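Following this message is one structure expressed as structure tokens.
A protein chain is absent from this complex, but the other protein chains hold their places.
Naming follows writing order (A, B and C), and every chain is counted from residue 1.
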Amino acid sequence: MKVNHEKCGYCGACVGVCNKLAIELVENIIVIDTEKCNDCKSCMMVCPLNALEE
Amino acid sequence: MKVNHEKCGYCGACVGVCNKLAIELVENIIVIDTEKCNDCKSCMMVCPLNALEE
Amino acid sequence: MRELINNANYDVVVVGAGPGGSMASYYASKNGAKTLLIEKSQEIGEPVRCAEAIPRLEDFGIIPDPQFVRNHIKGGYLIAPNGKKIEVKGGKTDGHVVERKIFDKYLAIRSARAGTKMAVKSRVVGLEHNGDGYDVIISHLGEEYTVKAKIVIAADGVESSVAEMAGLKSKKIPTQVCSCAEYEMTNVKLLDNEMMEFYFGDICPKGYAWIFPKGDTANVGLGVIDKNKKAIDYLNEFIEHPILEGRLKDATPIEFKCGGAPVGGPIEKTVDDNIMVVGDAAGQISPLSGGGIYLSMSCGSMAGEVAAKSIKNNNYSKDALIEYENRWKEKYYDILMAELKYKNVLQKLTENELNALADAMDEKLEEVDVKKIAFKAVKKAPSLLKYFKEII
Partner (left out) sequence: MRELINNANYDVVVVGAGPGGSMASYYASKNGAKTLLIEKSQEIGEPVRCAEAIPRLEDFGIIPDPQFVRNHIKGGYLIAPNGKKIEVKGGKTDGHVVERKIFDKYLAIRSARAGTKMAVKSRVVGLEHNGDGYDVIISHLGEEYTVKAKIVIAADGVESSVAEMAGLKSKKIPTQVCSCAEYEMTNVKLLDNEMMEFYFGDICPKGYAWIFPKGDTANVGLGVIDKNKKAIDYLNEFIEHPILEGRLKDATPIEFKCGGAPVGGPIEKTVDDNIMVVGDAAGQISPLSGGGIYLSMSCGSMAGEVAAKSIKNNNYSKDALIEYENRWKEKYYDILMAELKYKNVLQKLTENELNALADAMDEKLEEVDVKKIAFKAVKKAPSLLKYFKEII
């Protein structure tokens, strides 16, 4: 997964559903650790703004 | 030049001294267009937090 | 500031300066514990991710102050897809709409004045049990620091990373997280300047849309659970929806907010040796309304008190901290589980069924007694029985 920062509202909803701890909200920037990510797409589902992309 | 987002306070001081228009503050994220940047280091000088690195 | 986090020792380290964290640190400090409150943003309360309504601040000994209170609220309208309005007033519906970024900041200042030290622009990146407590690894301006804590209180909101780092299961299931988007708008024509508006139906599947009066503005937003369409798209449709009868025609946005509300009920374990979990991270949020500020503040207060007591007794084991879990569960667990059940029923209803339910209800209610409503509804519209039999 990756983040489109132009669409992101940095709310952290995606962080809350990532049980691989692959997403972090670094102050106002969503950062995804692609090593930890298992492409489960949970983050995509809860994003209010469609900011997460494959 | 590049930005260390962990150090950045996204104040835009660096944007204001870049007469190549190579730096943009995209909401809370400093983005540098390395094509336009001529490495003049003006941005480094005005940064209050040492967030700009070569 | 660095000396606050550079190899310092604390009794209690609270992670996250939202209402839950600030209340926890307030009571920990007030009762004598050496407390650090860590906030990753450089400004407390940023970004705002909330509809900003709070019931009965007075319960916490907090005087509604014009610096953060924007509107008094005396009730709400529940509005069915067919436009039928149910007016609810009194009791729990009484409260305020606040400016969250200032409210949160106020609570943090209140905690600091009680003795809490505070690290801002500081992010917890690791948690390591050291036998006697936790080493909390903090990133601040690109440098890593470590503080020692006898007790960690995880109040990091929907992100829920801190408790998970400590081995408690706090991450949420995506189908149990409401995606919210909201414009704060001015020039909104409200139904009533002191009443909240709640809209149900296909405009917002498995959630609801709201308009909350906020002084010179109004929060116009919604929370939805849907795999295919995004909250922002539902929101842009809602503000032009005929059910609003053009009341937003002249409105313009002033602010945009979004967020995820973990409405799946509380997590299983909220304490372990040297750690407690409060607020959204613990799922202490109404599954029905998505309201969480009151609960976070209440449970946060309990966690702070139990933390200080444990420090005094020199016992920070799970056995000591379980008092926190017992206390909050005694007060809120049954309510949360009942609301969870009601929510699951409500989410199944079609627009026709929602209309039938609304038509079965009185136009004015003093309080929402779900059992009574369900009973009356089934009497008028027996087809609803299949959903409500569990409730009745």
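By definition in this document, a contact is a pair of C-beta atoms (placed from the backbone, for glycine too) under 8 Å apart; a residue touches a chain by one contact, two chains touch by 3 or more.
If you're wondering where the values come from, they're calculated on a predicted model, not measured in any experiment.
For the chain that does not appear, the touching partners among the shown chains are A, B, C.
For the chain missing from the display, the contacting residue among C:Glu43, C:Glu128, C:Glu144 or C:Asp202 is C:Glu43, taking the whole complex into account. The chain not shown here is touched by just one of C:Asp135, C:Glu194 or C:Glu255, and that residue is C:Glu255. Considering the full assembly, C:Ala112 is the residue among C:Ala112, C:Ala149 or C:Leu288 that touches the omitted chain. Counting the whole complex, the residues of subunit A in touch with the unshown chain are 4, 6-7, 9, 49, 51.
For subunit C, the list of residues touching the undisplayed chain reads 1-2, 4, 42-44, 46-48, 65-67, 70, 99, 101-102, 105, 108-109, 112-113, 116-121, 141, 183, 186-187, 216-217, 232, 236, 239, 252-257.
Residues of subunit B in touch with the missing chain: 9-19, 21, 24-28, 42-43, 45-50.
Going forward, only the chains that are shown with their structure count from here on.
Averaging C-alpha coordinates per chain places the centre of subunit A 21 Å away from that of subunit C.
For the pair subunit B and subunit C, the distance between C-alpha centroids works out to 36 Å. Contacts with at least two other chains are made by residues 10, 26-28 of subunit A.
Of all residues in subunit C, those that touch two or more other chains are 42, 121.
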